[in-house]
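One protein chain is absent from this view; the other protein chains keep their places.
Coming up: subunit A.
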């Protein structure tokens, strides 16, 4: 007919050729090559995971902050369970029979041949008890791994905790290599340094024949990997100081952040109320976690880096003074009268220069200085002029680390708020606001939000006369003598060093003979420079703030204390800061009266202004 019909032979030949190739290949695999039969004999490969030792965390003096303790999981391989006596198992483990059956069903659903966790975290007693019966339960075995342990009850917010990896994380490709049941850092340093702490999991492949008998390592261990321990972290925290801070804050709400100014190393990091980190290590972790999460005092709220909605209050006056000096709108000798028609104030000598204004925290003084800073006749239009001035002021303020994340090595740091022209344009409309709208910024109120960490960092800046190193909790990873590079850089503010001296002098006087007297350490020969503040709180009693650094020359500690509803910085916060500085600088606490006052919490009952 036509020649194309012959192509049917070509096509059929292709079919038959493929069939013959398959048959030959199968003959080779099935009949000639015997290695597959041997492989099948020992095909069941049991993989035993070698959990690495998670890295430890030390404090700055070599004390252990976080260690590992052994825990035991009961594992099961459903395929290997023979004539399982569920009733006996339930009585040994002290579990209801239905629960035992449900756990078995879950394990079978996961895999018939692969091991899964039957019972997590046996207590040491349960483990010892069950071990005697293990031989009667083929298919069950104990997997030992380590969990976190703490020999103290401090620093929970910064340390964070580890827990089983979530199903959502398992689907995420950034967590490649994790398996169900693995533990992973969920918050704090455990999360931030997960990659260093976790180490590398090892895997052993053991061949098991069809009857469940171990036949030695698979391919002589060629595919086995050794577990590599995680790297240790060397923290900047002083555990004694930390514990003392928590002792002072126990029962109150608020934060303490203490920093070594020269290095940015965080010495103490208190978020009150706090919880015992051991709560998150046991079997009851889930229950404890939910309890803390729902507690009305917001215990899980990491206040030093997350409480960013409150204005800093009077402590911000030192920033306003520094910027005004840098811009040249005032000098150290500029005097303003305490004109209470502008903004209210309290009794003190008047008129004052800058040092005096800082010492007595004179509100009208800063109202007038800030007005010079904001309205500088750069535009004939007073609205535009205010907008320009605010923008320039804001650029200075940002260099102090406000309004942005400082970059602490903890997850969840908040930025805070620094008023901007855009913010007021949004609220009032363009050209609808001027100095009289925004003057409360001059005394640290209004559209300002500063975290306790940023407050402590401000003290570090002033102590350093113009720069800060990013505050951090870990100074070295793996090798104690290899400090992390990211925490070597000095961030300079836009204000020249010479302008800091009058401010520091005012702060010294504020502690020696002003509102910060309760932080005075002159008796011990230490000159403290500090500033009190009150953060207005529309929801209730005002919050008390005190920031300080000491000693004045060669500062070793910068500190911010924030007591919620403490009302008066001088009464509630200053004594805590004084005690903390004494403890850190002299290693002892002599001011027992002061300590008693703090613990009495009487300042919480003082009448507000």
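Quick note on the criterion: a contact is a pair of C-beta atoms (placed from the backbone, for glycine too) under 8 Å apart; a residue touches a chain by one contact, two chains touch by 3 or more; residues count from 1.
Keep in mind that, in the parts below, contacts and distances are computed from a predicted model.
Asker: Name the omitted chain as UniProt records it, choosing among "Lactate utilization protein", "Cell wall polymerase", "ABC transporter permease subunit" or "Alpha-D-ribose 1-methylphosphonate 5-phosphate C-P lyase".
Answerer: "Cell wall polymerase"
Asker: Among A:79, A:415 or A:556, which residue is in contact with the omitted chain in the full complex?
Answerer: For the chain that is not drawn, the touching residue is A:79.
Asker: Residue by residue, what part of subunit A touches the chain that was omitted?
Answerer: Considering the whole complex, subunit A reaches the absent chain at 4-5, 7-8, 10-12, 14-16, 18-19, 21-23, 25-27, 29-31, 33, 35-37, 39-40, 43-45, 47, 79, 111-113, 205, 210, 223.
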